[in-house]
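Heads up, one of the protein chains got dropped from this complex, but the rest are sitting where they should.
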Amino acid sequence: MSSPALPLIHQALRKSFQRLESSQKVWASVLAECSPLIASVGNLAEQLRALSSLHLPSTPLNVFPDLEDRLRFKLLHAVDTALVRLNEQMCSLQSVRDSFSNQVSAVFQLYEQNRDSLDASTVMERSAMAPSICDMMGWLQDAEHHYRQQFVRRKALLQTLRADELSLLESSPKRWKSLESPSMEENITDALDKVSFFIEE
Amino acid sequence: MSVRLLPVDPSDQGSQRCRMGPALMSALGLSLGSPLLISFPRGSCLCTAWPRTDLAEGFLQTDLKVSSPSLMSHPPTQLQMDHSKITPVTCSILRCVKTTVIVGSVEFKKRTPSRLIHELVKDMLKGLYVQTTFVVNLEDFDTDIKYVVIEDIKSDSVSGGLITSKTGLEIVGILTARYYNSQLQNQNMVPLGGLEEVSASLKEILQLPLLYPGTLTSLCVTCPRGVLLVGPPGVGKTQLIHKVTGEVGASLVVTRGPEVVGSRPGESEEKLRAVFERARFAAEEGPCVLFLDELDSLCPKRTSSSAPENRLVAQLLTLMDGVDQSDRFLVVGATNRPDSLDPALRRPGRFDREVIIGPPTVQQRKAILTVLCAGMPVCPSVDMAELAQQTTGYVGADLSALCREAAMNAIREDNKYLREQTIGMKHFQEALKVVLPSCLRGSLGRTELSPVSWEQIGGLDEVKFKLRQSVEWPMRYPEAFVRMGLHRPRGVLLYGPPGCAKTTLVRAVASSSHCAFLSVSGADLYSPYVGDSEKALAQLFHQARACAPSILFLDEIDSLISSRSSANGTNSAHTRLLSVLLNEMDGIGLKTVERRGAKVLQAEGVEEGHALEKMDHQEVCNKDVMVIAATNRPECLDSALLRPGRLDHIIYIPPPDQQARLCILKVCTESMPLGPDVCLEELVEKTELYSGADLQNLCKEAALLALQEENLEASALKHRYFVQALSRMRPSLTEQQINSYQKTPR
């Protein structure tokens, strides 16, 4: 038994997965742009740390009395610049997330409107060509949650960074890296593989 | 119909999904992603319906992302649950939601702009179904925002609602997880027995400055900044502060003294500053109590040398002085050795209030026991009042150990008999033997007191009566003494020839008067170091007072303290010991911190509490300790000791006369198989000048002889063995010796 809503849902799902595919690419490229920036933040923090732990007047550099202040100023300036650029990248992530999020909620809304004509067996029916509607909706929701989670985590991390908190700056590349969740990325890749026939249909 | 509960799948963590079989979904009328409420015994959670990926029936996996607060702290442990506990709910899209945000650290709260928190929380809450009072767990986002409490969903028609990107978010407050959890915990606090009065007074001290700072400033009164809790270990100082802060609604920052002390120079000071800083942060959210447990280890008396402790003390002083009036926090210190604290700490403006918690009195002990046993299957026959009476000197911790031990006894027994588990009086009695009051632990004079009954001592009826009169009566019926305007005796001196049951008599009187018993002989107190013996003696009195009513028995007091005028009077150690003893007996050594019980003693009580009140009265009245001294050289004693108010009852224990000897022999031979020819009366005739110990020895010798003669197969003691033994023995007393006792030592 097939419902008139079924093609509609399928269409929406297809569109969503296409969107997911493109989102993944953009997302990854934005993150790729972020990593040298965050690495340089960590690097600068290390340089600041070395500067603070040295007592310059007792080094050969003592012939330059205002060197320490000048260098610190330069380093902090560089940190600020990197952070500003990172925040700009966050905006790109946000727009990817938002557009995908809208797409997914459109699918759910469509399902909600037609749920009376879609019985359980239709929703859960799997075929060789396509996973069940239920599975696909689950994956979309997972992916949406993943984007949201990633965005929130990264944004929260960037927010903690401040030029005057060396230890936080120093550990930031490591923490940034730890925010990745390869298993979720894998799940999304898996899901995209599974729907590849369905999308081409 | 029931389903098995399984832990949630890792991939579903934080998704608010509830995975179940498709048939169950249809049966409940649930479609994909529709909200449902699952009720557990401790609370309920709101989730969305999803079929299991393997479409299997009979299992339920639910993510507790949105659940009631009680469920959040205690996740469900059951394995099965009924279908009826799952109910679909209708949820509309919410227009606005009011929340409180719970964050992980104060730093985060302080440095994160509220706009950003708002933004993050909004992102995190998107797509969730929520209900008023429910808590959203946001830990899967791995940020410092831990939970969000849904205060109000501003929806009048339905119980739950969906948060979308269009839902307005209002944050009414931001709290730290520490504060929030403490608030949650306060809702299920265990009551503390017997500390009501101290708790009330402490609460008052805490409440005034913390909750009504405005009132105090308007009265131009400065709030107290510090409170010092003083009391022996185990009376519940720490528990009390936990409870009181909970009741007052203040958050608590706890630090134990030794935790702060570090090895690196300056480390301790740094840690201490960090602790104060933490308290100050916490105080920004609400009233806060900084509790420094075991303060004495943190701040010992400063010495002249520049020890690291001195710096720590100075740091604490600085920090306490730096506590601003506007800081809504109060420092509470606890110690069981207030004397070892640096005196500067106890000056006004620092720890200016002192709350003394003494060892519990009978009534308090009864209250503690009642609280402790409330959760235990205690046999109704167990009389708490009786138990309270038997546990003189036990503090709260001891009583709790006692109950645990009693319960363990019951369990051990149950293993044997497989009966219904109840804890009976006998289990408590058993436990009493194992668990000893902690104030006596490690004490010099602690003795294993195997109870001795009066009947076990032959003869000496007159002496027994005198002893009961001067020891047992004032101990057990002090109110009669008070009524008759009698001063109860402070001490009793027993003197008499050696071996005449002085020590045994004291044991008997101790067991019949139901009180703690400390016993030392001169050798116990001897120390080659100057001042050590005196300290030990003072400590002994201190301990005896802590577990009063108690009997302090100084055996062979002559070896301890001889007369100042005697030949070796130059022995200064003896002289010093004597003065310590005199001081302690006069009550000069009594410290305020040893105060016990309620301050208002004569409070009018209800009728039924009268008996206990009487007991309380009794305990407080003889807060002094009954000293019993024994000697066989009364002439050596300093006369100062024998003046009224000190060892004022002097009882001569004579060598046994004929009748007494008969009684003694009867007692000694009670367990021996006496031959029919044994004539005890004849033995009595022949044992003039024999002491009780001699007689006991005689019986032993006779029995050994019998074994020797009849090759260990002796079945009865014949008279001749006694005679034979007698011929080998010599009385230990002499006429001359006895005569010397005839003149009273006074």
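Order as written gives the chain letters A and B; numbering starts at 1 within each chain.
One rule holds in what follows: a contact is a pair of C-beta atoms (placed from the backbone, for glycine too) under 8 Å apart; a residue touches a chain by one contact, two chains touch by 3 or more.
In this section, contacts and distances are computed from a predicted model.
Undergrad: Considering only the chain that is not displayed, what protein name does its UniProt record carry among "Alpha-1,3-glucosyltransferase", "Cyclin dependent kinase 2 interacting protein", "RecA family profile 1 domain-containing protein" or "NEDD8-activating enzyme E1 regulatory subunit"?
TA: "Cyclin dependent kinase 2 interacting protein"
Undergrad: Touch partners of the unshown chain, restricted to the chains that are shown, please.
TA: Checking the complete complex, the chain left out touches A.
Undergrad: From the listed residues A:K25, A:H77, A:R126 or A:K174, report the one that touches the chain absent from this view.
TA: Result: among the candidates, A:H77 touches the missing chain.
Undergrad: Would you mind spotting which of A:A28, A:L61, A:A106 or A:M129 touches the chain that isn't drawn?
TA: From the options A:A28, A:L61, A:A106 or A:M129, the contact with the absent chain belongs to A:L61.
Undergrad: Taking the entire complex into account, which one of A:L51, A:M90 or A:M184 touches the absent chain?
TA: Only one listed residue reaches the unshown chain, and that is A:L51.
Undergrad: Where does chain A touch the missing chain, residue by residue?
TA: Residues in contact with the chain left out: 46-47, 50-51, 53-54, 56, 59-61, 63-64, 67, 70-71, 73-75, 77-78.
Keep in mind that, in the parts below, only the chains that are shown with their structure count from here on.
Undergrad: How far is the middle of chain A from the middle of chain B, if each middle is the mean of its Cα atoms, in Å?
TA: One centre to the other, that is 56 Å.
Undergrad: Could you list, by residue number, the parts of chain B that touch chain A in their complex?
TA: Per the touch definition, chain B meets chain A at residues 11, 14-15, 22, 25-26, 31-33, 50-51, 53, 55, 108, 111-112, 116, 119-120, 123-124, 126-127, 140-145, 164-165.
Undergrad: Which of the residues in chain A end up touching chain B in this complex?
TA: Checking each residue of chain A against chain B gives 101, 105, 108, 111, 115, 118, 120, 123-124, 133-135, 137-138, 141-142, 144-145, 148-149, 151-153, 155-156, 159-160, 162, 179, 183, 187.
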